[in-house]
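The other protein chains are all here in position, but one chain of the complex has been omitted.
By written order: A, B and C. Residues from 1 in each chain.
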Amino acid sequence: MPVVTYRDALTQALREELQRDDRVFLMGEEVAQYNGAYKVSKGLLDEFGPMRIVDTPITELGFAGVGVGAAMVGLRPIVEFMTWNFALLALDQVVNAAAKMLYMSGGQYNMPMVFRGPNGAALQLSAQHSQAWESWLAHIPGLKVCTPGTPADAKGLLKAAIRDDNPVVFLEGEMLYNTKGEVPEGEHVVPIGVADVKREGGDCSIITHGKMVLVAMKIADDLAKEGINLDIVDLRTVRPIDVEAIAQSVQKTNRAVVLEEGWEICGMGAQVVDFIQRECFDDLDAPVLRVHQEDVPMPYAKNLERLAKPDAAKSIAAVKKVLYLD
Amino acid sequence: MPVVTYRDALTQALREELQRDDRVFLMGEEVAQYNGAYKVSKGLLDEFGPMRIVDTPITELGFAGVGVGAAMVGLRPIVEFMTWNFALLALDQVVNAAAKMLYMSGGQYNMPMVFRGPNGAALQLSAQHSQAWESWLAHIPGLKVCTPGTPADAKGLLKAAIRDDNPVVFLEGEMLYNTKGEVPEGEHVVPIGVADVKREGGDCSIITHGKMVLVAMKIADDLAKEGINLDIVDLRTVRPIDVEAIAQSVQKTNRAVVLEEGWEICGMGAQVVDFIQRECFDDLDAPVLRVHQEDVPMPYAKNLERLAKPDAAKSIAAVKKVLYLD
Amino acid sequence: MSTEAKPVPAPASAQKRREKPQSSPAAEGENKAPMGGTTPEERRALLKSMLLQRRFEERCAEAYALGKIGGFCHLYIGQEAISTGTMSMIRPDDYVITAYRDHGQALARGISPRAIMAELFGRDTGTSGGKGGSMHIFDKETNFLGGHGIVGGHVPVAAGVGFAIKYRRGNQLCVCFFGEAAVNIGAFHEALNLASLWDLPVIFIIENNRYGMGTAISRSTANEDVVVRAQGYRMVGESVDGQDVFAVRDAISRAAERARKEKRPTLLEMRTYRFMGHSMSDAVSGTYRTKDELEENMKRDPIIVLHNMMHEAGELTEGDLHKIDDEAKAIAQDSWDFADSSPEPPPEKLYTDVLTDTTS
Partner (left out) sequence: MSTEAKPVPAPASAQKRREKPQSSPAAEGENKAPMGGTTPEERRALLKSMLLQRRFEERCAEAYALGKIGGFCHLYIGQEAISTGTMSMIRPDDYVITAYRDHGQALARGISPRAIMAELFGRDTGTSGGKGGSMHIFDKETNFLGGHGIVGGHVPVAAGVGFAIKYRRGNQLCVCFFGEAAVNIGAFHEALNLASLWDLPVIFIIENNRYGMGTAISRSTANEDVVVRAQGYRMVGESVDGQDVFAVRDAISRAAERARKEKRPTLLEMRTYRFMGHSMSDAVSGTYRTKDELEENMKRDPIIVLHNMMHEAGELTEGDLHKIDDEAKAIAQDSWDFADSSPEPPPEKLYTDVLTDTTS
């Protein structure tokens, strides 16, 4: 299987779906002439032209609303936010319009659209440009929320998202775009709502998604050397959440650590913990621990940013704690 | 002690703090001439004049930003959102400006301001006007979030919020404004971050906040008749959360049910569950259960809305379940 | 409704406006043919449409008082010439989107009065099966895209509909209604820039009833002459007497022509007045507007204005009027009966329509 970057995997999915269905179009800041702020839409303007690859002014609320309107009358918009930090300005369209239209209209107007872009922190972008919004978006009924951590899942989930007749929030990552992995060519669709056990192990479950999947895989190698085998459940989508996959893993390992990029309070990890204690109450040999960003706005200074972010060291410490090895 | 409505308790707090400090002003839609969409600011325009009780156009993002700017240079704005549903448009100012200014400026600019208004559902206001945002706001470092459920706490916490030099989010409720309770006259300040055990009991802990406090008190009476005694912990503020108070209660009862108004996924209840299983892992005799809004946008029809909301019956069922009485 | 012929003074708003330079050459009163060259039959249809809205909403107020309608309910009474005039000039395959004050436009667009009333009653037979309510009337049959509750939120959505029309090289258009207070919110600004920048066939209609809830336009809007805003977007703006159904039709025909031929958007200010409170919980007058102001403006009730013109043209007898009015009342009654006898949505529908399980 060809090894490609997460970025190219996304571009493949976009290109293939744009070719497959001429109702699909991509809109956002710098997506066309500039080939994308992060080059995810590279070459698409040349192939599909300006009516389908659409540069917008800096008006997140406005163009998200344009996507909503286009979806209401049968187009299949892909709305790119340069980053999800700026999508904060457009949440009224995502939450009050896209997520509720089908319900408010009693089933008359479905919303076949995707809101996508990089989520979470990159490097030294400071407080306003380093936020991870998956827990906010997963909170909202009427949405689906994808958080692929690998190139293959990025391609397969994006194709599924574009074909879905519901509004799908698709969270990528600047730090993921250059990561590489095997990606099936052509038709490769990953179902939304199905977790993937990225690695099997009997000692402790790691429940995670998005960027932190890479950290999980890394610490799994390190800990394997110490004879600690991790069972890594990559949720892949945080709405819906594959509770069964989580339960199966924890029932096997009796221990769990939840890794996420964002803040602690009401983060994804809290919800995963809630599911685990409900589904696996009698299976747990230790409290479930969480690893997440420190409870501070993201600082600029390199050393402070490193301390603020969840990482391998913090994750290993948590695993050892649930294994009572510390 | 005088018995007053939740609305009047808020008006008292506003009036007293406006009298106490002339840097304090109230701004929002219909707060002045109209005396407030829900009459919380009744009479304040006459007493304090149009420079301190300020009607705004319908520009949530704009006037929230005006509040931020005024706070930066030393005023103490109280920004009223007619309801928090509309605050969705202003979250960039709350989250990216108010919550981060002190940090981004390295401690130079603190933000002595309050964002307040009714949160959550009223009656038959349908999907776009019935949303509870406390879990979103509690997620954000740099904010404090108050969710008073009684008139006394409404007054005491609002006074504390206005005097706090940090940005405080203050969540009220249309359905709470007419509720009555004893409220101390004059100086009555409730510290932010301290829960209140509203009722003592040994059989099961109820952890809740805001509107659901009333439901908790009601079912406590009903269940007492059946010999089931609830320990009701009213968080009162969801950022910071009084984890110690939660732990003390659960260590006593060994069982807990978390009640909240909003949606399940990544809701406040999930975070409370996370704290409980970490702090009280060995104390729990049953999984912690949660009661919350059904995972749907709020429907208009009276019968469907009733089914969608968390209520006494669902709460009683949850209590009986954690007591293995069902 | 009183029907004796009265002198018809311009509304306070119109007089006020006249002191200002017109924002557009093509403003009210320049229509050539009397009554816009309509036929007597067309005029009857216009009168009938406006009367239906009036009688229907009078019953809504009654039903609200009886608790049969709940939540927020915003009546359109006083503004009917705008909905009727607009809908009479667009095509069935055009699109319409509006805010929460949507009953009048829904009826004028031809949506079943029974289904609308049932929606207001929260019944299974309503336009949204009772899930939307008064603020959220949707009807795919007539391309009626709702009923939206966040001020200004639907304005970019209208631009998106225009985008889709352009994308498909269609020659439909999208009409977007909103109140004058919505012109101050960001979504309006972003949408108008996009619509003009991209040449989208959208008619943006500001229904300037001079109040946003309890706030007079002079207290919310730096430049009350709101159509001036259009220039900032290189868009044609026009100010129209919204109480004269023929003036409305004229303006819409020009805007529709511009949308279909030139693929350009238009910003129209329809000057009107709200005869009832903002919503059922708001007093009709006394708090933020005087009884005198209200009565002054009620003299230009759009139904009376039209009726008088027809009456003076000698084409409408009292008998004719009463017949039309009785029909309207009968439809309103029938809608009430239908809604009242319709079942509530079954409990299991709480969970439907959250997501669809279809894919492309």
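Going forward, contacts are C-beta pairs under 8 Å (C-beta built on N, C-alpha and C of every residue); 3 or more make two chains touch, one makes a residue touch a chain.
Please read these numbers as outputs of a predicted model, since none were measured by experiment.
Taking the complete complex into account, the chain left out of view touches A, B, C.
Per the touch definition above, the residue from A:Leu89, A:Ala132 or A:Val215 contacting the chain not shown is A:Leu89. Among B:Ala37, B:Ile53, B:Val68 or B:Leu125, only B:Val68 touches the chain left out of the display.
Contact with the chain not shown here comes from a single listed residue; of C:Ala45, C:Leu197 or C:Val284, that residue is C:Leu197. Take subunit A: the residues that touch the chain left off the picture are 29-30, 33-34, 37, 55-62, 85-86, 88-89, 123-129, 294-297, 299-304, 307-308.
By the touch definition given at the top, subunit B reaches the unshown chain through residues 21, 23, 25, 51, 56-57, 59, 61-77, 92-93, 96-97, 101-110, 112, 141-142, 144, 160, 163-166. One chain of the complex is left out; on subunit C, the residues touching it are 184-190, 192-193, 196-197, 219-223, 228-229, 231-235.
Simple rule for what comes next: only the chains that are shown with their structure count from here on.
Averaging Cα atoms per chain gives one point for each, and the point farthest from that of subunit C is the centre of A.
One inter-chain figure worth recording: subunit B and subunit C are separated by 37 Å, centre to centre, where each centre is the mean of the chain's CA atoms. With touch defined as above, residues shared between interfaces to two or more other chains in subunit A number as follows: 61, 92, 96, 103-104, 141-142.
Annotation for subunit C: residues touching 2 or more other chains are 128, 130-132, 136, 148-150, 186-187, 354.
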